[in-house]
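A protein chain is absent from this complex, but the other protein chains hold their places.
Chain lettering (A and B) follows the sequence in which the chains are written, and residue indices restart at 1 in each chain.
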Amino acid sequence: MSAPTLPSRPRPDGSVPPSRFLLRKPTRPLGADPLPVKGGLGTSYDTAWARRYPVRLARAMLLDDVTRPLLRAGCAPTVFGLDHLDPLELPVILAANHSSHLDTALLLSCLPTRIRHHTVVAAAADYFFDRRLKATAWAFVLGAIPMERTKVNRRSADLAAGLIEEGWSLVIFPEGGRTPDGWGQEFKGGAAYLAKRCLVPVVPVHIRGTRAIIAKGSSTLRPGPTEVRFGDPLWPETDEDARRFAARIERAVALLADEAETDWWSARRRAAAGTTPPFRGPQASPWRRSWGLPPSADPTPRRVPSTAEPDESSAPRRWRPKRSPTSWPQRTAD
Amino acid sequence: MSPRPGFVLEVDRSTPQTLFWRGEGFGLERLPAGSRVLYGPEPLAALRDPDAAIRHALDHPLGDSAPLRSLLHAGMKLTIAFDDISLPLPPMKSPDVRQRVIEAVLDLAAEAGVDDVVLIAALALHRRMTDDELRHALGTRVFDAFAPHGLLVQHDAEDPANLVDLGQTDEGEDVELNKRAVESDLLVYVNINLVAMDGGHKSVATGLASYKSLKHHHNVRTMRASKSFMDRHHSQLHTSNWRMGKLIAEAGVKIFQIETTLNTDTFPPEMRFLQRREWEWTARDRASFFATSKALERTPPELARRIFHSVKAPHDLTSVQAGEVDAVHDRTLENVFRQQIVPVEGQTDILTMGLPYICPYNVNSIMNPILVACLGLGYFFNLYRGRPLVREGGVVIMSHPTPWAFNPVHHPSYIDFFEQVLSETTDMLEVESKYETAFATDPWYIHLYRTSYAYHGVHPFYMWYWCAHALEHVSKVIIVGGDRAAVRRLGFSPASTLADALEMASDVVGRDPSITHLHTPPLLLADVQ
Partner (left out) sequence: MKALVFERNLPRFAAARLASVVAGSGHGVGVGPLELLEVDPPSLPAPGWVRLEPRLAGICGSDLATLDGRSSRYFEHLVSFPFVPGHEIVGDVKGGRLDGRRAVLEPVLGCEARGIDPPCPACAGGHKGACERIAFGSLAPGLQTGYCADTGGGWSAGLVAHESQLHEVPEALSDEAAVMVEPTACAVHAACSTEPPSGASVVVLGAGTLGLCTIAALRHFCLPGTLVAAAKHPTQRQLAADLGADQVVEPGEVVRAARRLSGTLALVSDAGRIERLAGGVDIVYDCVGSPESLEQSLAIAHPGGDIVLVGMPGVTRVDLAPLWQREVRLRGAYAYGAEARPEGTRSTFELAFELVASARLERLVSAAYPLERYEEAVAHAAAAGRRGSVKIVFDLRRKSRSRTPSEEAE
């Protein structure tokens, strides 16, 4: 039999030859009604398929065998405070500061196994779920669920609460987006609300050093060291509203940030005295806010080599972690 | 071992061949016995702790000025202007001097709580700098803190909304400057005084000015009366700028001038032979020379250009002073002379020079024939104090491939100048009177200057005027190894070899002329008695 030929000659009766019909998407006759479009985008995107066992398995393999080694090589993370997580019963809500696209992957990689493989990540519905392909990708790779970030949305709140009640831990960034200038932004009430509603603890997390690797708006990648700190879990109080609880979570993350820059004891004393450096940075003009960034949040920290040293600052940074890789995950005594 | 001063070598039979630059390449030439070769002083030692020196200078200003710290207070309008891509040459290795100085100034500003700060590249009618060039000059920390917020600007001399007229000097010279700079509470200028021409009142009066101001001293008459423009006391260019500086001060513009000088450590270690005296070349130097010149012969010109322009010089700070313009500049000049002066006895019949690949106006770009003329007859010819190195009516011989090539992004008006103006006449005054205004006001060149990376439409004229003193002084200019059509278009004589050039010169200066060769770069300043 000869191979099918295409395109074909026009037929006298104008009909489409069978080979053509099967190879192309059929056209709908005018008299017929269209089928309803299935699946929404944004907050109505259905991520349930990503929590089925085979998909979870694939995601776990990707995270453990691909993402973790890569991050270990490029970001050389050091993890502090895992002992805060050990006694906790699942599920928990993990609330972290957000400065880079790397944060989620890094945080997931640093979680202990029992949490890591049973976590969903709240991701901005307008950014990660605006197109079908993106939504599918992030739901698979990170276990992301859409979260509305500009206004209160019943659907995403209900979804998150439902999942927590089923036993899924939730990673959420209360700032709502990555920091534009290196200083923190006001914590929104989502994590606090969910914790109150589902009566689960909120573990504050501080991630340091990811902004120097890849910042918001940047397209260049500069490998460097990172640190992930887990803090004391916070339980919601009965007479505390979501907003005040959110502020409390913010203070906890600010404390962890202070601890990262100095040490645990000085941070504690400052917290007690109320003199923890503000999470949201100084009230000043943009250039002065940039000028005052701590080096770990500054993509290009100031280094002035002496004239005796051979000049390194103009040489491109090589793909090499600054510290020797340690065993994974690192447990450091506080 | 302390650096040796410059000196004048008398060529004899034991003298090895002399290095001659030829654009993106170099060669060895044998100069006749009896010729003189001017070698610059060896590079002075750089300051051990430049940052400390800068902080010291800011706290201990010269002249009638308070320390910078006390001039800064919250709520003030601060503007920091800095020299553009034309300096230093070749571009410095990181960190650039401007980065060091501006970071020190900004530290003080941050301490004082100054919010309204703007950085301006004082480029007058030069081209705008690219982001990479700004990053290199200022450092990424300053760039990232200011550029995203629009606080790092490049002076736009064709933006009427951003210029302010300060009136006229006693001689009727208009002074029109950048508005932000004039209306600030304090204008800090960060300068690199590479040669004696730079700095002083010229920094602000030229760097932040518009065409209306510049045409009063960037013209044929002024350049002919600047003998030389490296010597500000005998330079009409500087006298005019000083008058403008006085007017600017009287208008109430408060300037805190920070001037720096560099040593002449011009080439990185692998190219050290370019800096050394030929008879002191070690075996490694000779091998480097041989390998480099052979490799360059086989390299296509575009690649050779890119290689050379990526060379960053190791030159570093030898002095930094800050405060009142006049006091600062006098001290700066002392330091420049300390590094560059070479005493020379008497003038010569023929002056030879090898032209390197770079001049202030082709950084990261092509050196077109007009810039070749400007570098040789403008800058190198005028590297003197007292009297020119070559006698009146003498001959200048330069060596450069002078390709008929132009960078259409950086130098669009140069192409038209070369094609249209020079093909009609090379006479300076005719060029000035017939064509300058048309080019200076052409909306296309203005558009490219403001939005692209092009030199202003009038800039090729300035390059031509820079040769005015030389062309009035000498009687013949010969270019060795240059593209014949291009050299002819410039009005000079092409020669294939140095020997031919000397032969051609003998028509003018006789059979047995005295020859002096200017062995530069590295930079030097001849003090001719």
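In the analysis below, a residue touches a chain if its C-beta (ideal position, glycine included) is under 8 Å from a C-beta of that chain, and two chains touch if they have at least 3 such contacts.
Nothing here was measured: the structure is a model prediction, and the numbers come from that model.
Shown chains touched by the missing chain in the whole complex: B. Note that of B:T264, B:T318, B:T352 or B:N407, the residue touching the chain absent from this view is B:N407.
When the full complex is taken into account, the listed residue touching the unshown chain is B:E419, out of B:E250, B:E419 or B:E472.
The omitted chain makes contact with chain B at the following residues, 407-410, 412, 415-416, 419-420, 442-444, 447-448, 452.
Definition applied: only the chains that are shown with their structure count from here on.
Interface residues of chain B, counted against chain A in their complex, comprise 46, 48-51, 93-95, 100, 103, 106, 110, 113, 115-117, 139-141, 144-146, 149, 151, 312, 316. Contacts from chain A toward chain B in the complex involve residues 284-288, 290-292, 298-302, 304-307, 311, 313-314.
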